[in-house]
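Questions regarding the structure given below will be posed in turn.
Only one protein chain is missing from this complex, and each of the others stays in its spot.
Order of writing sets the chain letters: A and B. Residues in each chain are counted from 1.
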Amino acid sequence: MIKPLLEVEDLSVTFKTPHRMVKAVRDISFTVGKEKVGIVGESGSGKSATGRAILKLTPGNGIVSAKRMQFEEVDLADATEEDMLAVRGKRIGMILQDPKFSLDPVMRVGDQIAEALPPGLSKAEARERVLEMLESVRIRNPQRVYSLYPHECSGGMGQRIMIAMMLVPEPKLLIADEPTSALDVTVRMQVLAILDDLVSRRGLGLMFISHDLNLVATFCDRVLIMYAGRIVEECKASKLRQATHPYTQGLLASLPRIGERQKKLATLVRDPAWAL
Amino acid sequence: MIEVENLTVRFGKGKAAVTAVDGVSFKVNTGEAFGLVGESGCGKTTILRALAGLNEDWSGLVRIDGKQLMPHRERAFYKLVQIVFQDPYGSLHPRFTVNGTLMEPIKIHGLDRADERIDRVLRQVGLGPSFRFRYPHQLSGGQRQRVAIARALILEPKLMLLDEPTSALDVSVQAEILNLLTDIRDSTGLTFLLVSHDLAVVSHMCDRLAVMNQGQIYEELTVEDLVQRRYKNDYTRQLFEASLGYDRRLGAGGAALEDASA
Partner (left out) sequence: MTTAVESEKGGLAGYLTAEVSRSPTQASLQRLYFGCRRFAQNPLAMIGFTILMVLLLIAIFAPWIAPYPMNEQNLQTRLLPPSGDHFFGTDELGRDIFSRVVYGSRITLQITTLVAVIAAPIGLIMGTTSGYFGGWTDTILMRITDIFLSFPPLILALGFVAALGPGIRNAVIAIALTVWPPIARLARAETLTVRSSDYIAAIRAQGAPAWRIVVKHVMPMCLSSVIIRITLNMAGIILTAAALGFLGLGAQPPMPEWGAMLSTGRQYLLGSWFLAASPGLAILVVSLAFNLFGDGLRDVLDPRDE
């Protein structure tokens, strides 16, 4: 078997609140190779906390612990903040839900992408590289988009610019946290297609965090289903319909579907045993 | 129940004016559930807010329950039409208990038997009397949306406007709320006007739907037509295919379209 890009063993994330300790992620283990791995769960399942913990972007009141988080030759579990600087944004990229909050509002998007380029390039070279990046995320008119400000871009355009920016340092792994939830369905398809291409052509690993079962089932290769901080099930995305865990089954049954007209939707009856 | 003819809503004045809804016409029969589907910014919510009397800047002809509407409404109108908002975290006043929230419409319209009405409506939305004196921050998202539905029901309206009532909720909670709405419709015979971006939700709840884009209705069809893919409009096809999940072929095709509009 080919060695995976990322191997996580016994990852836990605990948040301290004034009243008690909340375990957001509890001893989960998984691997990500050069593939699209979907992490699905409802709000509070710990899926976003997992993505952040890998890059050590957990907020101040959170404690991350892991036996091992092997990313290529680095063990992120005991990496220092300095080590992380060499990894974060360079070898592991992150795409968040809303590009509006991640882009500098007073800087042209082209210049923002250029900032991510290695130093020492001439102005013309840098511009050339940026235009190339914009083209690679299927922006038809990169010259025009280069000089736009973030507020002049639509949501889909903004998200593509974010992806372009993340790709400049040629990362090996992309963590995408609900990258398409803020986008309209038709635009969503294009952004997904871009991510899809990146994985198949550049051999990237993609961790795709989402609440949308339907989307993950059709987009990813492999799916991890999280509930109450644990991975309750792991399966091939194409086999999600045959999932065995009652939680996964319950979630799937509660989705309304076009063409399956039933009077009532099945509702999920939560078994306290799932959270154990 | 609703007749809308040539409804136009503009925001702003002069050159900066934006036409959010551009000459829209549709009809909803009494007891029917009608869906308005479209993506963000297509004007579907604007139509709902104009109907609910939250925006007085519109032109066109609107009849609800046979009466023609003026931009300014009489108090009796609000007993007829109620609205449920998208975000259950923003639509309940944070300083009011559930009881306070439900008491307001009773006081405004001078209704009697307040306790009885509140108890009944809380039971109707599946919340027991134990929820009556809780503040919104002591409730989950689904429970809040139930309170918002209770607030809309307490005036016993004939028409309920639903603005993406489940899009802020988890799928399992969405199923519960959709089931609740189905139950309410069965027991009261309410007319629903449901606005959503989610074709699956609309096709589950509604009998007929209209597909909107850029302030206009592109196509009106029955759910049966939609299921059998008997749509005529290309945009409807795109929405339909996108709602089935990811498809490589679709992602490649749509790129040109987005660049043109951006």
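The rule we apply is simple: contacts are C-beta pairs under 8 Å (C-beta built on N, C-alpha and C of every residue); 3 or more make two chains touch, one makes a residue touch a chain.
This is a predicted model, so every value here is computed, not measured.
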| note | Listed by label, the shown chains touching the absent chain are B
| remark: Considering the complete complex, of B:109, B:123 or B:232, the missing chain is touched by B:109
| said: For the chain not shown, which residue from B:44, B:117, B:151 or B:197 touches it across the whole complex? | reply: B:151
| note | Out of B:17, B:54 or B:70, the sole contact with the unshown chain comes from B:54
| On chain B, residues whose C-beta touches the chain left out of the figure | 49, 52-54, 73, 75, 77-79, 81-83, 85-87, 90-95, 97, 99-100, 104-105, 108-109, 130, 133-135, 148, 151, 155
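By our rule, only the chains that are shown with their structure count from here on.
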| query | Inside the complex, what are the residues of chain A that reach chain B? | reply | 42-43, 138-141, 153-154, 156-157, 184-194, 196, 211, 213-215, 217-219, 250-251, 254-259, 261, 263-268
| Residue ranges of chain B in contact with chain A within the complex | 39-40, 141, 170-172, 174-176, 178-179, 182, 197, 199-201, 203-204, 223, 226-227, 238-240, 242-248, 250-252, 254-259, 261-262
